[in-house]
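Just dropping this structure here.
Complex shown without one protein chain; remaining protein chains in place.
We just call them A and B in the order they show up, numbering each chain from 1.
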Amino acid sequence: MALLTVQNLSAGYEGKPVASGISFSVSSGDYLTIVGENGSGKTTLMKTVLGLLPPVSGKVELGDGLRKNRIGYVPQQTAGQKGFPASVLEVVLSGCLGKSGLFYSKKEKDLATKQMRRMEILPLQNRAYRELSGGQQKRALLARALCAADSMLLLDEPAAGLDPVVTQEMYEVIQSLNREGVAIVMISHDIQAALIYSKTILHLAEKPLYYGDVFGYKREYFLEGEQHA
Amino acid sequence: MLETLLHYLSFPFVRYALIVGVLIALCSSLLGVVLVLKRLSYIGDSLSHIAFGAMAAATALNLSDNLLLVLPVTIVVSILILYSGGRTKIQGDAALAMLSVGSLAVGYMLFNLFPPKGGNVSGDVCTTLFGSTSILTLTKEEVWLSVILSAAVVILFVIFYHRIFSLTFDEDFARATGMRTGLYQLGMAAVVATVISLAMNLVGSLLISALLVFPALSSMRVFHSFKKVVICSAIFGVSAALLGLLVSILVGTPVGATIVAADMAGFFLFGLIGLFKKGRTA
Partner (left out) sequence: MKKVLLSILLVVSFLLLTSCGDKTEAPLPSATLTLEEELAMQTMSPEFQAALDALNQNAPTHPPTPASALDPSATDYREIAPITISPLIDWDLSRLSTTMAFGQLTHMLMYPETYVGKTVRMKGVYRPAPDSEGNIAYHFIIIYDQAACCELGIEFATSSRSIVFPIPLPDAQIELTGVFDLCYDVGEVFPCLRVEGVTLL
């Protein structure tokens, strides 16, 4: 049973599709990278899948008892967030809001501690979020997303703004999560990384140019030595 | 000095002024944290100009209580700004500027065309814009209204504290994890409008932004967790209002401007503390 099924989806704003004809499914342990040029509709697609935008047409189905607040979302950071006065613990705990009542109970606090330990940022929990490095901030956001749901993560350009070493670390963290069984759906510019880490690729350019496993993608796009970014 | 102060405190209107001043400053500081972090610091200014226009209209219509017109108008405009602010930010910016300045001008014209009873046009305009002495001439009903509304705002803020944090920090994430962000934004817009309408009594239209913005900005220079920033803002705002009120009563300076001066002094002080803190950890 798939965790997420998308059928013939058209995603866009106010009835105007930016990308259409999209179909894919994600099951437990899958690792899908969505690639494409700027403006090809990747972020729009992700927002539609998350329910932030209504689909122009088509269907988004969450299966396997996965309700909306069981998808972990790691959005791109805004400038405002980078300078936001909050402790790491406060940021991570906010991921538990879907499960908590008005105030956080011990259960949620324990969950937050567990995810922070997983992301190796537990010693930073009382530090100011805005004083962390880019990589540490991303880990905090990952921990937050894991608090919300740890069966599937949606990441929007997780390596954006990170230097190469930290980018590598980020991908390895994500892969270790995938090995633990977390389904990953990621938007990325980085084709090379997608080829290395991902299991399936969706190449979007207003319409899906390719959807399938990585080897097929390599064959189709790289055999002739050409690169379709 | 202390004797004079105690003597002044025996006057009922001074006690009313202190109570209302402190409560309104408290609400404004709390809301100000959210507004500043959402890059909506200008809201206080714009909404207060619109409230000024509404107040002029209420005077022109000879309404018994200004708030009957001012409150609904301000709430409606506030909802329009805050609710669609995220999506149409650029357009909203310019339209808001036009609306704000237009209200100010039309309001002033209305005051001149339909002067308030007593004929003191410049006085009333001055009072509404700068809050000259309206805080010292509150009726008991106004005091009770302020008390109830302020208590409601504080209670709501405490109850929805974590949701407010999530909404302010990352609206998209909050919505993706199932929070009904639209509803909370509507509520916040209504509350902000209400506080601004009440705060006009304290500092007048032109200085409301100070009540909203200075406490938050000052706290953020020194503290780094949301909880500490919120608590510090509240204490800062209340202290500045109290200090400003007492000084203006003792010395005879305009109430609104003195409160803002206290805010500014606090801001500089906190700025220095922040620099010192940074210097030490660097």
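Simple rule for what comes next: a contact is a pair of C-beta atoms (placed from the backbone, for glycine too) under 8 Å apart; a residue touches a chain by one contact, two chains touch by 3 or more.
What you are looking at is a predicted structure, and each value in this text was computed from that prediction instead of being measured.
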Touch partners, limited to displayed chains, of the chain removed from view: B
Touch criterion as defined above, residue of B:I19, B:L136, B:L156 or B:L186 at the omitted chain: B:L136
Contact residue for the chain not shown (choose from B:Y42, B:F114, B:F160 or B:Y184): B:F114
Hidden-chain contact residue, picked from the options B:L68, B:I159 or B:L250: B:L250
Subunit B residues that touch the omitted chain in the full complex: 8, 11-14, 17, 53, 57, 60-62, 77, 80, 88, 91-92, 95, 98-99, 106, 110, 113-114, 120, 122-123, 126-127, 130, 132-133, 136-137, 139, 248-255
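To be clear about the criterion, only the chains that are shown with their structure count from here on.
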Chain centre separation in whole Å, for subunit B relative to subunit A (CA means): 39
Of all residues in subunit A, those that touch subunit B in their complex: 47, 50-52, 67-69, 71, 73, 75, 80-81, 84-87, 90-91, 93-95, 97-98, 100, 102-104, 126-131, 144-145, 148-149
Sites on subunit B touched by subunit A in the complex: 37-39, 159-160, 162-163, 165-166, 169-170, 172-179, 219-220, 223-229
